[in-house]
Each structure stands twice: as structure tokens, then as C-alpha cells.
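A single protein chain has been omitted; all remaining protein chains appear in their positions.
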Amino acid sequence: MSDALEQFRSETRAWLEANCPAEMRTPQTSEDETCWGGRNFKFTSQAQKDWMDRMGAKGWTVPEWPKAYGGGGLSKEEAKVLSSELRRIKARSPLNSFGIWMLGPALLKFGSEEQKKHYLPQIARGEIRWCQGYSEPGSGSDLASLRTSAEDKGDHYLVNGQKVWTSYADKADWIFCLVRTDPTVAKHHGISFLLFDMASPGVSTAPIKLISGASPFCQTFFDNVKVPKENLVGVPGKGWDIAKYLLTHEREMIGAMDTGDARETMAQVAARKIGLENGTIADAALRTDIIRHEIDAWAFALTMERVKDTAKAGQGVGALSSMLKYYGTELNKQRMELLMSIGGSDGLLWEGDNKGDGDLSRGWLRSRANSIEGGTSEINLNIIAKRVLELPGA
Amino acid sequence: MSDALEQFRSETRAWLEANCPAEMRTPQTSEDETCWGGRNFKFTSQAQKDWMDRMGAKGWTVPEWPKAYGGGGLSKEEAKVLSSELRRIKARSPLNSFGIWMLGPALLKFGSEEQKKHYLPQIARGEIRWCQGYSEPGSGSDLASLRTSAEDKGDHYLVNGQKVWTSYADKADWIFCLVRTDPTVAKHHGISFLLFDMASPGVSTAPIKLISGASPFCQTFFDNVKVPKENLVGVPGKGWDIAKYLLTHEREMIGAMDTGDARETMAQVAARKIGLENGTIADAALRTDIIRHEIDAWAFALTMERVKDTAKAGQGVGALSSMLKYYGTELNKQRMELLMSIGGSDGLLWEGDNKGDGDLSRGWLRSRANSIEGGTSEINLNIIAKRVLELPGA
Amino acid sequence: MALVLNEDQAMIRDSAEGFFKAEAPTTAFRKLRDSKDATGFDRALWKKMAEMGFAGVLVPEGHGGSGFGYVGAGLIQEAIGRNLSLSPMLSTAILAATALLVGGTDEQKAAYLPKIASGDLLMALASDEKSRHTPNHVATTAAASGNGFKLNGTKSFVLDGHVADKLIVAARTSGADGDTDGITLFLVDPKAAGVSIARQPMVDSRNAAKVVLNDVQVDGADVLGEVGNGWAILERALDAGRACLAAEMLGVSAQSFETTVDYLKTRDQFGVKIGSFQALQHRAAHLFCEVELARSVTLRALQALDEGDDRASIFASLAKAKGGEVAKLATNEGVQLHGGIGMTDEFDIGLYMKRARAARETFGDIAFNGDRLAKLMGY
Partner (left out) sequence: MALVLNEDQAMIRDSAEGFFKAEAPTTAFRKLRDSKDATGFDRALWKKMAEMGFAGVLVPEGHGGSGFGYVGAGLIQEAIGRNLSLSPMLSTAILAATALLVGGTDEQKAAYLPKIASGDLLMALASDEKSRHTPNHVATTAAASGNGFKLNGTKSFVLDGHVADKLIVAARTSGADGDTDGITLFLVDPKAAGVSIARQPMVDSRNAAKVVLNDVQVDGADVLGEVGNGWAILERALDAGRACLAAEMLGVSAQSFETTVDYLKTRDQFGVKIGSFQALQHRAAHLFCEVELARSVTLRALQALDEGDDRASIFASLAKAKGGEVAKLATNEGVQLHGGIGMTDEFDIGLYMKRARAARETFGDIAFNGDRLAKLMGY
């Protein structure tokens, strides 16, 4: 490692030592302790707020964004050092945000200089919490068929319509939203990418109850919402390009989730719940199913590793990355099914006296959405067939 | 049972006792001992010929066909009695024939009185051996795209083209053949059903070697073959109706094949090859696979039984019969895969010193064609989706 | 026996289908669930089911039942599966009635069967102790005490345990854990001293309870069957449960399948009905085949129980194993092909998936039942 990088590491370590509150170095015990920031966020403690504010001020919530936009301006190597130092002290994430994950990358690529200067620092500092307005009740996989309209009224757009599956819409400050600005052209060509305040008159939300119980998802309604015209990102009618860019981004993220060291855990769970006989899980048939799953899960994890290593080596990974979402989510569903089988009647609990009762069944049910949200498995198979295998259109 | 039926039984028993040669009551030991009849058939023994001739003369090779067409003229009940009496003495089949299985039913439904009088008795007596000319090299699942042409030359058709997958074309006397008599109309409407002598000038055949080795299949070539116009069955241009009728017939036959008591056998084979430990097959993972297969195989066998019983009860079975070919052939492929796994390296033998060496590997390879011939699995799924589920066209 | 319904059975099927669709559709299920009803089903419905002859489906006419037999019970269960109807049908009319019929003395039959048939007595079978069904694992003890026994142990996943008027408890009078010999069945009053029962909220919103027995004194007359020989009775009751759960899962599968096919015909995407996409057509067509296979094995299992076929256990496990896999496939495909709305509580398809999962675990999944049938067949 270069001297400069070593220097950066020791400075970082010292800064973190001084600025990361002790409480933020303890493991997070529930979803509720996640920091999302925003105007109305209820911090669980002063430490949580301090941690977000300090990291935000340094731009280290978004280490690789340019300093001019509120980022840390770090190089890839420096960002890696920061990340390893954060892991070293087991620091919690200072800020989770659709702004960081989704809108930021879109603005960096498609936004005007003004937009970047205005919105990105707010995201970096956790001042504005964003939600994403893509899906509509009728659109499903055919996202481009969306019907929420944004009518050009000279100085503003008048937005009318309805979104669905808007995560945390009831808690978000602003929304980045796909709207139809031109209903007269082919469906992919009349879409624009619009930003607006959720506090605008005419915006309302309603939570969605899932089969797994309460959810962060909402229905979001727009009734004559006025949006200043400068809030449009990129070129009017070219919003679909931004959407596609973000969807690919999202697919890779979702496909990459939920693998971790689950591998290890499934066999352990089975050993604990079912017991070992002569060193092997006592239920031979279930053991066979577990082994087959573990083989696939391991092969998938190695494929993820290979994709990363291939990218690092500067080789193209387009063909490989397209499969991650499909295979990863299907595997995770299978994993949850198996964990339910291992759990038997314990897995069927919906709630109970002990902490964790009901987690398995709800997790299982929630996993069924993995292959639907962010592009269904069917859509992903279509994409592989078309873009990777170049099979003719049906 | 009625007195008349009892009387028929005792007469039948007496006749069989007198007419079925002792040799024809011993189990057939190989495919080669199957009697196919025809002009050039080499009987394995005089007994085989006598048995065919005697049964043929009585019309009992086709017990339910009308007497006027060389059949036995038996009622359903009488035919059952005959069949049970044949089973009782373990009689071999006197005659196997595509004439009996395929052409006969087609002629009975679509043929002219003259055609029935002429062709059916020859089939019943095993005088003429038929083959079926349907598939063509380019047609595949899209059978109706066939291109073999039959040009109307006034008193005869001039047939030119090529068929493929013609079973025993090199041994058959006549062919029933789908030809295009009108190239100017939509593909399903220009097809006719033609019968002609394989000894006609311009007909030639070439055997097809399969991945499993030698096969009864041939390529069949027609080079300016003259066919009398009265050899057309039904209405010119309506041959597709006959083809569809026979294809449905064939699918039900193929779907129904290869189940038998295989269930029992697979576990027995595994127990013998792998051994039992504490009463269960020693390889637990393979045992799990075997159990899963047996469950499906048994469920399928019971479904076949239910279809038969439903038909007997006079209820419709259309929806059910459409799935037999698809599911039955897929199961049989899976069964052969498992038998190969059980066999290990023994299953890989291609030939050897012991009788039966190579049977397993060749049987496995042959089974792969089950889901292709007589309508692929894909085509059958299309049919279920369309005709049974009434899903909209793609 | 021919694998078709006879005329009487076709009538039972039609009346059961009509009854549950009208009296206990999924809206009724939701109402009970959302109100967190303490009973977990509608007692008035159960009374009506008794009047229809459903509660006494297995009870001979001499004891006031309708005597429709297991095929009849399965048809009722199938209609229940189609509508997700809540009732003590499985616990009382199938499990308990079978145990009494197989193992009860004349006095016990006379005392209990008529009340089951009239809908006045609810019973529950308390056998499972492990979270994965292992019926020969009976650690609950019954030690000789006075002219009877003292029971100690914990039973989990007791269907309708919290509302039962009488429990059938499997306890060990001799032998070691895992032995089939030495298991004895007892009729236990849930209000007896030392019995504590806690309802467990389950994913399918059905009734299951944990039953703790702490020095519970029972009488010699409370033994169902012979001391030490309860296994055969328990097995038969569980087989009845397996076959009838297979029937209920068939209803779940068939309804999910039909709902999904309807959805494929109505939902537009990319300007066409999604049912026109060949990949979905093939999956639907395959699912059709699977549901038909489940129907065949279920009918055979029910018939085998009615006939006293010596392969009844094999067929019960076959039906339970296959039926469970088909229900899993049918409901999973149902949710997937419905897309996002299939994940919402507002649509019914998710409710079917929950019920399929719970029914699949009850009395053994394919791992348990596949192993059992193979062992019964000698491999």
C-alpha cells in the first residue's frame, strides 16, 4: 500500500475513533434502529443523530461522490480503506437512503449541474429522505405502460395519477417519479423523470398490508400536484433511459442481497432442530434437499465472487450480472422454503411469547416477493434471452 | 355375466385350446419374435404363421372391427372375454401392425365403403404391412408445414418429396402418407391422405441410425411416384382432419406405455445393486430421488386408472387424456435417468459378453425420444394450455 | 373400487361445494381472522355442518351420523380447502371420530360419537411433541397411579386444542422414546387439574394449541383402546388425517390454480393478456397435470380407508406427500403469476399459500411420508 494511502488510513482511524459514538459500534438489533434521515425522522438516540451528522458533514455517507456535491471525494482505494476501517470498529451504517442508492447515481449521470449542486448535498447529509415512484396499479412488469400524467402548464407540470409499491412514501420528504409528459408518442418515448416534494398539495399516501403483515410499501396518489418545471431531470420524454439505468442498478443490488453466510446457517439450523445421527442430519430426505440447495447456493455465491473479480480485473461482466437478480432471488425463496420445512410447526408460528416467534413465517412470506419486485423472474429471463443470448423476439 | 357371454367364453376357450400353438403360449424373449405380417415377413416358425393366419381368418386380430371388413364383429363385452382368455393361456400377440393401430381406425372413420372392403381385411389377416408417412425433415412439430407434393395428373397423383421417421419403411408393403395436393391454400387446407404401394417405382428408403444405435426408423424418398387417384382417403384437402384424429390416438397410446409395474422394479433394482441398510436403500440421497420418482409414477399410474374408470363410467375424459402423453413420457425419461444412476458404471456399458449388457444405456438413450416423437412435450403443453385451459393465443 | 365418484358421492361433493361457498367463503375467514376471534371458527356454522351430516360424516347411522365414509369426508375437506372455511372438521369429525371408531369401547362410542355427529362435542388429538412430525416420539409419560395413571408432558400443535371438550392424549406407559409399543391413548378432560392449554397463533390463522400436562390424573376407563397398544389406533387416526388433509390441499390447489388461470386470462401486460405468453402457458399446463395427479392419489387414499385396504397407510402417505408438493407448487405459482398484488393481504391467493404450507407440515411432509411409504414397501 502506498504511503499516502497508509497516511489516509491512520487519519481515518483517528477521526473515526474520535467521532463514532460508542453506541454506534454495537450491533443493530432490529430494523427499527436503521437511520434513514430526513425532515421528520425520529432518531433513536442523540448518538445516532451525531453519527449521521458527522459522517454527512465529511461527505463520508457517500465517500466517492465529488466534494462539490457533498461527497467525500475519495478515490476507489481510499473508499476501500474507509470501508475497512468502519468494519474494524463495527460501526453501524450512518445513513440508509434511496437518495444514496438510487437517485444520487441517476442525478450524477443525468442531472444538470444545478440539480446536482442542489439535491446531492441534501442526500449526503441526510436532510431529505427520498422515495421512488415507479410502479402503478396497472403497469406491473410493463412499467413503461405507466399512466401518471404530468401536463405541461407553462411554468409547471400538473401531475395526476397513482403509484404503488412506493417504499416509505408515508415517511419520505421528496419523491423521484416517472410520469408521462407526452401521451401521443410510443409508450417508451413519452416518459419523464420528475422530482417533487411529498408535502405538495394533492399528494396523499396509504400503506399496503402484505401477506407477511405490515410493510413499508404505500399507494401514493397525485391529485393536481403542481411541480416546477426545473424539477425535471434530463430531457423531457427521455425519462425511460434513466429508469432503465436505475432498474439495472437495482436488479444487481437485489440479486446480491440475502446470500451472506446463510449457507453455514441452514445446516446449523437443521442440526439443532432435527439433530445429527452419526454426524449427519437425522432426516435423510430433508438432508438431501438441504445439500442440493447448499450446492446451488455455494455455486451462486462463487459466481457473485467471480463477477466481482472479473469486474476488478477490468473485464466485462454484462452477461453475468444479468443473471444475478433472477438466480439470487429464486435461490432465496428456495432457502426460505427449506428453513420452513426444517422448522416444522415452529415455522408456522405467526406470533408468540418469545422474541423471534413469527420471524420465520413472515420472512418466508416476504421472500416470495423477491422474484416479483424490481423486475420479476420472468422479465429477467426475457432480458437474458434477448440481450445475452440474442434470441429473436417472440 | 349373461348366459350368451358365458357360452361365448367356453367356445372361445375351446377354439383357442385347439388353435393356439403351444409355442405361441411361451413368453416372447425378444423384439425379434414380434409378428408383423406382410408380403415379405420372415416368420420365426410355422407356429407363428399358423397363429397369425388362424386368428386373422377368424377376424380376432381386430376383434371389434365389423365382420364385413375382416374383423371379428365382437361386442365390447365379447372382446373383453376374448382378451381375458388370451391372457389366461398367455398367448402371444398374433399380429402387430400400424394397419391395426393407425390406418384401420382412420379408414373406419374416413374411408369409403370400397376402401374399407379392400384394405381392412388385408390388415386383419396380416397380408399387408403398413408404414406411416407423416414427418418431413423440415416439418418437425409444425407437421402441417409438410412439403411432399401430390400433383393431380388426371388419373393419378404424381408424388414427390421426402418423409422421415417412417418406422419400418424398409420392411413395409404400403404406406399411408400425408401429402400436399394444393399448395395455393393455407397450409392446413391443402393436405390429403394418400395410400400407396412401397413397391411403386420411385420409392426408396434409407435407415436412420439413432444415438441409441440401429432403429426401425427410415428416411423415405418419393421421386415421381404415380398413385391412382382412388387411393386418396376422404376428401382432397381434408387430410389434416385425419392426421389430427390419428395424432390424438397416437398420443394417448404413447402416454399409456411404459408404466406397467416399473414402480416395483426400480426399488428392487436399487436394493439389488446398492443394497439395503436397516431395511432402506443404502445410498440415502439416491433413495430420496427414487422415492420422489415413485411418488410421481404412482400418482400418474393412478391417474391413468382414473381416466379409464371415468371413461367406463361414461363421463368425459378429454381434459385428462390430453396430459397423458406429456406427463407419461417425461416420467419415463426420469425413470431411465434414475435407473442409469442406480446402475453406475454398469449402466454405461454399450455392449458386453453378458446378455443384457448395453440394454440399459440404449434404453436410456431411446427414452429421450419419448418426449419428441408423436408430439413433443412442448406441443402437448401448448395443447393443454389452449384446449383445456383455454388460454389466449400467443 | 373404480377411481370415480359414485352417484351418492357426487351428490355429497355438490352439496359440500355449494354449502361452503355460500356459508363459509374467504370473506368469513377474513372476518374471523381480523377480529381475532377467540374460538377461531363460527359455532353456528359448525351446527349447520352437523345438520348437513358433515360433523358425523364418519359416524355410523346407528350412532346418529351420516356414514358418508372417508370419500365423503374428503369431498367435504376439498370444499373446505377451496373456501378456506374454518371449522373443527379435521380435529373432531375426522381425527377423533376415527380414533373412537377404531379403538373405542362400545360405551365410549355410544358416549361420544352421537355428540360428535350432532356438533355438541369438540375433540382434539394431542400427539405431536416435536416440531417436525414424528408420531412415535412420545416422551409424555403415563405412570400407574391409584386405579389409573398420572400424565406428564407437553404436546404441541394440537389442532383445536384450545376449544376441545375432550382431548385424546398419546402417552407412554412403557418402552423407550421412539418405540411404537408402549404408547397408550387417553381421553382427558381439558378442565382437569394439571392441564394447561395455550392457543398458538399460526400463519394460516387456524387453531393450534400447546397442551401442558402436569400430574394429570386419569381413570382406567379413560383409556382409549388397550394399555400399551395405542399405536395402531393413532396410526389409523393420523392416516385419516393425512388423506383428508390431502383432500383439503387438493381444494387449495384446485382453487389456486383456477384463480390463477382466470387471472392469466384477464390481466393485460405489454398490450396482451399475460395468458398468451408461452412460458406462462407451459407452467399453467404443467400445473394442471399436477393437480390432476393429486386428485387421483387423494381419491385412492380415501377409498383405501373406506375399504380397509391393507395398503391404506401407504396410500395415505402417498396422497399426503404428493398433495403437499402440488399445493406448494400451485400456491407458489399462483402468487408469482399474480405478481405484486399476489403479495398483498387484500388478495386471497396469499391466504391459500399460507394454508398450503401449514397443511403440508401437518402429519408429515414429503420427507416424512416419502420415507414412511418406502419403508412400508420394503426399501
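Labels for the chains are A, B and C, by order of writing; each one numbers its residues from 1.
In this section, contacts are C-beta pairs under 8 Å (C-beta built on N, C-alpha and C of every residue); 3 or more make two chains touch, one makes a residue touch a chain.
Remember, predicted model here, so these are calculated numbers, not experimental data.
Note on the chain not shown: across the whole complex it touches A, B, C. Contact with the undisplayed chain is limited, among A:H188, A:H249 or A:R292, to A:R292.
Touching the chain that is not shown, out of C:Q281, C:T298, C:S317 or C:T344: C:Q281 (per the contact rule at the top). Touch with the hidden chain on the side of chain C covers residues 277-279, 281-282. Contact between chain A and the unshown chain involves residues 267, 270-271, 276, 279-281, 287-288, 290-292, 294-296, 298-300, 302-303, 305-306, 309-310, 312-313, 315, 320, 323, 326-327, 378, 380-382, 384-386, 388-394.
Counting over the whole complex, chain B has residues 135, 138, 140-142, 145, 164-165, 208-212, 273-274, 283-286, 289, 333, 337, 340-352, 358, 361, 364-365, 368-369, 371-373, 376-378, 381, 394 touching the chain that is not drawn.
Note that only the chains that are shown with their structure count from here on.
With chains reduced to the mean position of their C-alpha atoms, the one farthest from chain B is A.
With each centre defined as the average position of its C-alpha atoms, the distance from chain A to chain B rounds to 57 Å. Measuring from the averaged C-alpha position of chain A to that of chain C gives a distance of 41 Å. Residue numbers of chain A whose C-beta contacts span two or more other chains: 284-285, 289, 394.
The residues of chain C that reach two or more other chains are 277-278, 366, 370-371, listed in rising order.
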